[in-house]
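Of the protein chains in this complex, one is absent; all others appear in place.
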Amino acid sequence: MDGLAATLLVLDYAAVAVFAVAGALAAARRKHDIITFGFFAAVTGVGGGTLRDLLIGSPVFWVHQPTYLVVCLAAAVAIWLSGWGRARGRLLLWFDAVGLSAYAVVGALKALSLGAPPLSAIVMGVLTATFGGVLRDVLANEPSVLLRRELYVTAALVGAAVFVALVALGLPFIAAGAAGFLTAFVVRGGAILFGWSLPGFPGRAPPDP
Amino acid sequence: MDGLAATLLVLDYAAVAVFAVAGALAAARRKHDIITFGFFAAVTGVGGGTLRDLLIGSPVFWVHQPTYLVVCLAAAVAIWLSGWGRARGRLLLWFDAVGLSAYAVVGALKALSLGAPPLSAIVMGVLTATFGGVLRDVLANEPSVLLRRELYVTAALVGAAVFVALVALGLPFIAAGAAGFLTAFVVRGGAILFGWSLPGFPGRAPPDP
Partner (left out) sequence: MDGLAATLLVLDYAAVAVFAVAGALAAARRKHDIITFGFFAAVTGVGGGTLRDLLIGSPVFWVHQPTYLVVCLAAAVAIWLSGWGRARGRLLLWFDAVGLSAYAVVGALKALSLGAPPLSAIVMGVLTATFGGVLRDVLANEPSVLLRRELYVTAALVGAAVFVALVALGLPFIAAGAAGFLTAFVVRGGAILFGWSLPGFPGRAPPDP
């Protein structure tokens, strides 16, 4: 297995596992049963990568490789058994941040590996990194994380852009991936800890139609 | 046509028809016009099977076979003309239950027939069985049926699991499909009639992030 495939694999499992935990924590917030825990873990865990694979025309990664589903279900059972109610509520945000950073890189990487141009690869990283959390919020009928003021899409964007730029400069995938992951994680982490945000639209908002 | 294909076809049309009725009833609840009836009937009717086909990489079933759309539109017109306002509100739930049970089997069956491993086939049954109702609720801006306490995902899960297990044991598709359908329908029916539910998460819920 070459560096590309190995990087892809490790990051894919990492993103799936942490998004699955974030999905199970969302189910815990509403005191759902164990089956719904598993459903939210699976949908959140594989949602982003599923969108990525559909968009780039690749076979959906978990359909013929059910290990990914096992990881999701194990995450759901672990959260259930551990009774994470004692955990601080922000834990969900941190798991989401790790998943966001991993998928920003892995989404862009898989797109590049299938021949997509750099801009498309960056957008693919952003879309797939944010789709897991958006899907979880839409299914849980909560305001999407997209609508918060703190940096979210931006973190995925800079992570994917750093990764694609470093690959274009000739760095190995492992190094470029680590740099992209860390950049996204630092930006999102700063948003969680310190409320980092960009200035909002300076014009007057259009009135409601 | 062999048993597999025939089972697939009958269940596919059954699931489409009953989900289309459930979609039209959702439109009736909000007094929409006839075109919106048809739109909700079509989206709810073919939504689950569309997701299934996209995920397993099969051509989307209704695109080159518009009979499915005709069934959806006929369901919308029938609900409109019959003025089902006199019906009890729970009717929507029962149509949804039939669609859920049929798609749990047919989603798993089509995945198996394309070579997916058993766990993926079960998950495919669950996702496609629940996606029609979720899509209808999201489009109608109502809390998703996923969030109710009664068994819903669980019914699809046991139906798909029973079906896949019986197929693995060598039963004919018709018999395994009937058993899977009935299992799902009994579980979901018990949830509707008696409020069957599994225990919720016993730990303290994490506070809102």
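Every chain is named by a letter (A and B) in the order it is written, and numbering of its residues begins at 1.
The rule is simple: contacts are C-beta pairs under 8 Å (C-beta built on N, C-alpha and C of every residue); 3 or more make two chains touch, one makes a residue touch a chain.
As the structure is a prediction and not an experimental result, all values here were calculated from the model.
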Missing-chain contact among B:37, B:163 or B:185 belongs to B:37
From B:74, B:139 or B:179, residue that would touch the chain that is not displayed: B:139
Residue touching the undisplayed chain, where the options are A:92, A:124, A:140 or A:166: A:124
Which one touches the absent chain: A:10, A:77, A:91 or A:153? A:153
What chain B residues would touch the chain not displayed? 25, 27-37, 39, 42-43, 50, 54, 59-60, 62-64, 66, 69-70, 80, 82-93, 138-141
Across the whole complex, list the residues on chain A that are touched by the chain not included here. 54-57, 111, 115-117, 119-120, 123-124, 126-127, 130, 134, 138, 143-144, 146-147, 149, 151, 153-154, 157, 197-209
